[in-house]
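My questions all concern the structure below.
What you see is the complex with one protein chain gone and the rest in place.
Take a look at chain A:
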Amino acid sequence: MSEGCWIDAALTAARPQAVGALLRYFRNLDIAEEAFQEACLRALKNWQTNGPPRDPTAWLIFVGRNSAIDGVRRQAKQQPLPPEELLSDLGDRETAIAEKIDNSDYRDDILRLLFICCHPDLPATQQIPLALRIVSGLSVRQIARAFLVSESAMEQRITRAKSRIGSGDVPFETPGPVERSERLAVVAAMVYLIFNEGYSAGGHEQQARFPLCDEAIRLGRLLLRLFPAEPEIMGLTALLLLQSARSAARFDADGAVILLEDQDRRLWNSKMIAEGLALIDKAMRHRSPGPYQIQAAIAALHARAARAEDTDWTEIDLLYAALERLTPSPVVTLNRAVAVAKVKGPEAALALIEPLEERLSGYFHFFGVKGGLLMKVGRTKEAREAFNHAISLANTAAEAAHIRMHLDRLAEG
């Protein structure tokens, strides 16, 4: 790490808390962001010579707030109607901020910041870039690269998202326990979306998009620090870590998908697996299962198997059955079918997925799984049909390449 890199890391780490607090004071996202930028500029100059302050986040909030108040006052002199309310509201906060900053305030500040990015009027394609920009502090260029669009297009998308959420209906009151847990659930879902944006990318795109996975893990850990006893947040973070741990083994040199059972497990990231397993172990102690925990528990069973043939498919089948009960969905049943095929054979799995075809008629993975099962029971012609259908629905070149490999095998056999 070169000189000054630690400052970048410290600024990135402080960002959610600092922008969240500034948003609470100014109740305006643009002012809060500008205030934080200004504080960062001063930090770059000041910290280089003086070293890091004892509490970098409090320093940034304090400096950002003061510089923005100066800005508001300067503007107020030029405008006929001074925002008196805004300034007096801040006065009450003056002592509070100079003192040690209240942890519960912080928690709600960060949650609010993430929550406004999940505004129901925003489509996911805008929510995610907005969160990455405002909460994670990624540059527009970095986000544009991850979404494979031009910088100006991404700039527009973020500006549009910001103007759509406005500041009018941002909830600034301290949330009650029920509302807080509802917000947490919405935010957790967005963090998972961010992860999937990165994780579902094909082999060649993966490098550009993978930073989204790291960012989602960072947000997961952040939520966990705010809510250390929430089993679903443990489950979510564990799930992200355990899936991400496999990333180096998921694609071959040509960018084609390598299935879990064919992956070189030595390439899995053991540090991430250790952290993921520790989190799911902690979560299970709460005896309060939820969808993230169950998915993480499934990923943990894969991570614990030294070889593919050591995988505990019976337990995975049971976990998918539990997931089906909690969140019934044809996609979950389809995933369960893979486990059922291992435990009870391909015929049983085919019977399980047959009723799903209508609802999953546009779903690539359905026809991939169906083709694989038909191939195993020797129904070659139907398998070929299913594979061809899958290729027509493939989302990435890597997916299509993987299915073509099966077709080649069928042709040889």
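By definition in this document, a residue touches a chain if its C-beta (ideal position, glycine included) is under 8 Å from a C-beta of that chain, and two chains touch if they have at least 3 such contacts; residues count from 1.
Methods note: contacts and distances are computed from a predicted model.
> For the chain that is missing from this picture, which UniProt protein name fits: "Sugar ABC transporter permease", "YciI family protein", "Manganese/iron transport system ATP-binding protein" or "Imelysin"?
"YciI family protein"
> Considering the complete complex, identify which of A:R65, A:R218 or A:H402 is in touch with the unshown chain.
Going through A:R65, A:R218 or A:H402 one by one, A:R218 is the residue touching the chain not shown.
> Per the definition of touch given earlier, which of A:E275, A:D317 or A:E399 contacts the omitted chain?
Going through A:E275, A:D317 or A:E399 one by one, A:E275 is the residue touching the chain not shown.
> Determine which one of A:P123, A:G166 or A:P228 touches the chain that has been left out.
A:P228
> In the complete assembly, which of A:D55, A:D121 or A:D408 touches the absent chain?
A:D55
> If the hidden chain were put back, which residues of chain A would touch it?
1, 3, 5-10, 12-14, 52, 54-56, 103, 214, 218, 221-222, 224-225, 228-229, 234, 237, 271, 274-275, 278-279, 282, 285
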